[in-house]
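Notes follow once the structure below has been shown.
Note that this is a trimmed complex: some chains were dropped, and none of the rest were shifted.
The chains carry the letters A, B and C, assigned in the order they are written, with residues numbered from 1 in each.
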Amino acid sequence: MTRIAILGATGYTAVELIKILLRHPNAEIVAVTSRQEGQPHIAMIHPSLTGRLDLRLEDLSPAEVAARAECVFSCLPHGASASVVPALLDAGRRVVDFSADYRLNDPTVYEQWYGQKHVDAARLGKVPYGLPELFRDQIPPARLVANPGCFPTTAILALAPLLKAGLIDPKSIVIDSKSGVSGAGRTLKLTTHYPECNESFSAYNVGRHRHTPEIDQVLGMAAGCPVEVVFAPHLVPMDRGILTTTYSQPLTAASEEKVLQTIRDFYADEPFVRVVDHLPATKDAMGTNFCDITARVVRGRVLTISCIDNLVKGASGAAVQNFNLMFGYPETTAL
Amino acid sequence: MTRIAILGATGYTAVELIKILLRHPNAEIVAVTSRQEGQPHIAMIHPSLTGRLDLRLEDLSPAEVAARAECVFSCLPHGASASVVPALLDAGRRVVDFSADYRLNDPTVYEQWYGQKHVDAARLGKVPYGLPELFRDQIPPARLVANPGCFPTTAILALAPLLKAGLIDPKSIVIDSKSGVSGAGRTLKLTTHYPECNESFSAYNVGRHRHTPEIDQVLGMAAGCPVEVVFAPHLVPMDRGILTTTYSQPLTAASEEKVLQTIRDFYADEPFVRVVDHLPATKDAMGTNFCDITARVVRGRVLTISCIDNLVKGASGAAVQNFNLMFGYPETTAL
Amino acid sequence: MTRIAILGATGYTAVELIKILLRHPNAEIVAVTSRQEGQPHIAMIHPSLTGRLDLRLEDLSPAEVAARAECVFSCLPHGASASVVPALLDAGRRVVDFSADYRLNDPTVYEQWYGQKHVDAARLGKVPYGLPELFRDQIPPARLVANPGCFPTTAILALAPLLKAGLIDPKSIVIDSKSGVSGAGRTLKLTTHYPECNESFSAYNVGRHRHTPEIDQVLGMAAGCPVEVVFAPHLVPMDRGILTTTYSQPLTAASEEKVLQTIRDFYADEPFVRVVDHLPATKDAMGTNFCDITARVVRGRVLTISCIDNLVKGASGAAVQNFNLMFGYPETTAL
């Protein structure tokens, strides 16, 4: 049994994480934190947890968290996370960080995309990127794991096998992603006010989304050369799910079957990647830790289509997958 | 051509009103007001109006409004509306008020339900309730019309004919209403944050909704005796539409056909009430000024089912209907 | 480990059942049946099951089913279920029946509401109604359990405690229910075609819904006298969830607190009923086996508001709860 604390427990990734951990036979949630005043019961914030988790939200210092828990899931926003993670690590605790703070290797790139200096820059480049399908070996020994972004998970899982196999031109990659609204978080915004986004579809942050450098970096590692993707995210009027369609130029004449087989072979032993022949729908993966992937070749262009539940494989499910690897539990436990 | 000002033009009823007035051959919108800083162009607030209305939002005094417009539609919230309407009337302007400020006849009831003293209490009881189907004669001469609430429109139109005919017991009325989310307005709230209310159904303000006394009052006039309804509103995950189901005890044995015929006769000449045999859906009335009504008798209980588009017949369409009557245009113009 | 067969495995209750059973440590699904030609793999019909259950749909006789499985979940429609259940029972198998075939005690009532003679009428009245909260003692020894209807579950759980306590008048009950679209099943119909029902709200089968006699019967047992409810179901544009609002006359002056306390006491030891003070939303219970209930007293009328996930507590979750009781597993296993 591992004692767990969850930092920043008022948002959607936290409540999803709690629900997964509640069915984990080796996890015990011992603290949930928030700066909310009055220490409300967690069920006051998330009524779906009524009768399921009897904890109050507390505003705890890193030392207090470290005193109670062996593993800390930080659901804090970027910047905030890097300001508490070092103290937790120094106290001997292990951390899965949901924020972008430890995903990028280069502090300059971080500063450029996040508009602020990194407060723990020395650690960058030494933290494994928590996508076990690509970096499984690095995760069990890690004290800190950077949980991947939701969009990057779909794009990287689809494209990395093709780049590693040299099938597609790394300079040609277009990524058109579509996400449900929970990806935008629980903070009130006009763009996610129901009558604004319901029955509407739009692009947002085109060319400027902060997941871009993360995709560049990991695909660059797969390609063995720098990659700069064109990334355009869109907002879908639904709660959960991301579907990503990518377009790239093949380096050699590649048949659809060869492309599909390359991806299928790459993930042959993976418990959470399903390479399928049909065009997958986000609903197929809803509530699961699966990433469904297929590919097509259209008029000589290589297309991949991949989808996940953004709150599970795109956040809390991946976090528990990393937790399982870090603590030696079977990787699929509770997932 | 009538020159029109719209007060409080940032919300959903205002943008719906603008769209209706843009196709009105006798209406010219000359001012749209808001306390928003910087006088943004109306299309910055409502992108759907791009290229359709070239006005900036201005923070105008009642005198400035009165200097420009002959007719003022106030989309201000309750309290705010009553604080500017008197000056507009004194300046000789005519007003359609969307707020609840002039709907109730009794200042005490207003204070009890709205939690504040009425600042223009002397006028209460002298303002017609803008439901032409019941009070058409009072509207043409009126300087000020109180535009009805959205829930009351559905409940009153369904029940008034039955109460006037003495078919149902005024003491027995239960009103179960269901509204789309636009009815909750454009102010950001957690309850109308997309991932909270999407794919969810809930009741709210049960027994405490401020439309209750308005329904009591108008149904009481129809019944000729005091009426106290049990009113439970619910929130439906959709943009627009209200459907209201009412349950009451018949005073005499009433067949379904007699109940339906009573309603059908009552609205025989009405352009915007459709008494139908089938069970209507809110989508049938979406984007229109219609109220669709039917009735059933189930195990001796009388049921009515009525629906509207809450932003049209429940707000801006009704307002234009009142405007047409006040200014002598054909009642259905632009509707 | 119990070997399980699922009859009629192409619908929504079946796929939900499969997902629950896949995480049940004591259940092994050994057969899934359908009359679909060509024995398609279950994942062809339900892509979400890809990689999770490796079975083909087979058109099996009751004897073949009995030869493989110890427990049979019948997701067949009414009529079809009663035509195979007797053979399964005769072969010594135990059955949880999702259809309405064994819920009613009186064959005449069945015939009246379902429009056909019951083919196994002699068994009616001897089959426990699978609502453990009311009939837990009858379930462990049962060979056959009638899994409750989704609407009845919400209405009965809310009202039975008040009727048993003599707090409300059994002759006064109005039930206004609202259901997500999955309740209408997977058979294609214009009313559940996306552009027809999306962004729309309507009533259906008012006064004629087949869940009416089931509610009458079980509430009558709670009240100790015949009950005839007024029942009006409505269709909500969402996938899952039922919320039921009931209205009844108190027999004695009952405070809101007394009503709530009566319900709270009644379910004090129940794992799947959450009596709450706030107004619950269907989303709170989504994906869970909980029924959330609250009550209000409005102008002397007693209101209850209760909600479930129609596919879980309203169908497949309740079925597994019954299965657990029948086979001696902890009641909450996999739920």
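By our rule, a contact is a pair of C-beta atoms (placed from the backbone, for glycine too) under 8 Å apart; a residue touches a chain by one contact, two chains touch by 3 or more.
A quick note: this is a predicted structure, and the numbers were derived from the prediction, not measured.
Shown here are 3 copies of a single protein sequence; counted across the entire complex in this file, the number of copies is 4.
In this text, only the chains that are shown with their structure count from here on.
Interface of chain B with chain C: the two copies contact each other largely through the same residue positions, with over half of all numbers used appearing on both sides. The interface carrying the most C-beta pairs in contact is the one between chains B-C.
The innermost chain, defined by the distance from its C-alpha mean to the mean of all protein C-alpha atoms, is C. Compared with chain A, the chain whose C-alpha mean position is the greatest distance off is B. Rounded to whole angstrom units, the spacing between the C-alpha centres of chain A and chain B is 46. One inter-chain figure worth recording: chain A and chain C are separated by 37 Å, centre to centre, where each centre is the mean of the chain's CA atoms. Per-chain CA centroids place chain B at a distance of 39 Å from chain C.
Residue positions 199 of chain A each touch two or more of the other chains.
Contact residues on chain B toward chain A in their complex (touch as defined above): 12, 181-182, 186, 188-190, 192-195, 197-199, 237-239. Residue ranges on chain C touching chain B, taken from their complex, read 174, 176, 178, 180, 196-204, 206-207, 228-232, 234, 236-241, 243, 245, 247, 279-283, 286, 296-299, 301, 303, 305, 307.
Note for the complex: chain A touches chain C at residues 23, 47-48, 50-51, 199, 274, 276, 278, 280-281, 283-288, 290, 292.
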